[in-house]
Structure formats: C-alpha cells, structure tokens
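Before I ask anything, let me first share the structure, which is written out below as structure tokens.
One protein chain omitted, others in place.
Now for chain A:
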Amino acid sequence: MREYKLVVLGSGGVGKSALTVQFVQGIFVEKYDPTIEDSYRKNVCEFISLQCELIRLLIVCLQEQFTAMRDLYMKNGQGFALVYSITAQSTFNDLQDLREQILRVKDTEDVPMILVGNKCDLEDERVVGKEQGQNFARQWSNCAFLESSAKSKINVNEIFYDLVRQINRKTPVEKKRAKKKSNCILL
C-alpha cells in the first residue's frame, strides 16, 4: 500500500473542504466554517490500476495567518491541487504566488500539480473564464486543469486521481497487494 500526501490549497472560501469532503464522503457540505487544518484518509483501490491505494489527503487553508503550517505542508506534500473559485477573480490571481512558493519550497519545476476552478455550477456568477484557467495552466509548464463543482459532483474525483497518476508517473513503485483499509482522520 502506498500513501499519497495530497495538499489542497487556495484562498479562503473557494471550496477546498467542500471538494475534499465530497470526494471522501460523497456529500456536499453546506456549512460555511473556515478550516484551520483537516486531514482525511481514503482508500481508493478500486479506481487506480486495480491496486489498493491509500490516499492520505490534507486540506490546508490559505489564510495569511497560517503561513507557518503552510510551509510545512508544502514540504511534505507530494501533489498539490490549487483551487480558485470561478466566481472570484482575486482567488484566481492569488494562485500565482502560491505556485511559486511551492516550487521554491520543493526546489524543482516538476511538482505534481493541478489547477482547479471550483464552483463551476454557478455559471451565472462566473467571472473567471474557462480559457483564462486553461491559459494559466499552460503557462505553468502545461499543468493539468479542471473546472469542478463540489455541489454538483463535477470533476471531483478526477482532481485527486489525476494527482495520484501524476505522482505515480513521477515516482513509479512496484505493485503489490495491500489489505483493504479505509478510515477517515480529522485533524
């Protein structure tokens, strides 16, 4: 069994927790509570190349005041989902700094990463165009890009699977069977 440390980053209120909870538990959280730090685990053996994979997922909140923790997660994380909300331009603009910070901490250009435009169900309130996101991703040395909706369950699983595939591609491991295990951990 292999553990993947995925980190979800983005400005406050873009739906990092919502995406994660939707992925892990299949429910949409209506609640509007900011997260300090949450940690989830999910067994995803049935999805990825018939191999039992344990994905350890960390959600990190990007409030300025939590910078110390953020650095630590950047150091430990293997794959990063950078989330913005298609309804708020500023959340989109913030990501450039975030990516640069990750590359700096990781000290490499090749970091498994995906750009996510969340809340794509709110088409009426859209201010960040899909092309904008695609262009942005292209500038990031062809980073993966998805538009998602935690509420409408669009592209939620794809985000995390894509990251896991990217990590696998980067650091392949020999396949072996692991006993099935599923639990959820909250930090």
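We take it that a contact is a pair of C-beta atoms (placed from the backbone, for glycine too) under 8 Å apart; a residue touches a chain by one contact, two chains touch by 3 or more; residues count from 1.
Convention: contacts and distances are computed from a predicted model.
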What protein name does the UniProt record of the undisplayed chain give, "Rho GTPase-activating protein 17-like", "Ribosome biogenesis protein ERB1", "Cullin family profile domain-containing protein" or "Nuclear cap-binding protein subunit 2"?
-> "Rho GTPase-activating protein 17-like"
Which of A:Glu3, A:Asp71, A:Asp110 or A:Glu123 touches the missing chain? It is A:Asp71
Just one of A:Val29, A:Val105, A:Leu122 or A:Ile154 touches the chain that is missing; which is it?
-> A:Val29
Where chain A meets the chain that is not shown, the residues are 11-13, 17, 21, 24-25, 27, 29-40, 62-66, 68-69, 71-72, 88-91, 93-94, 97, 184-187
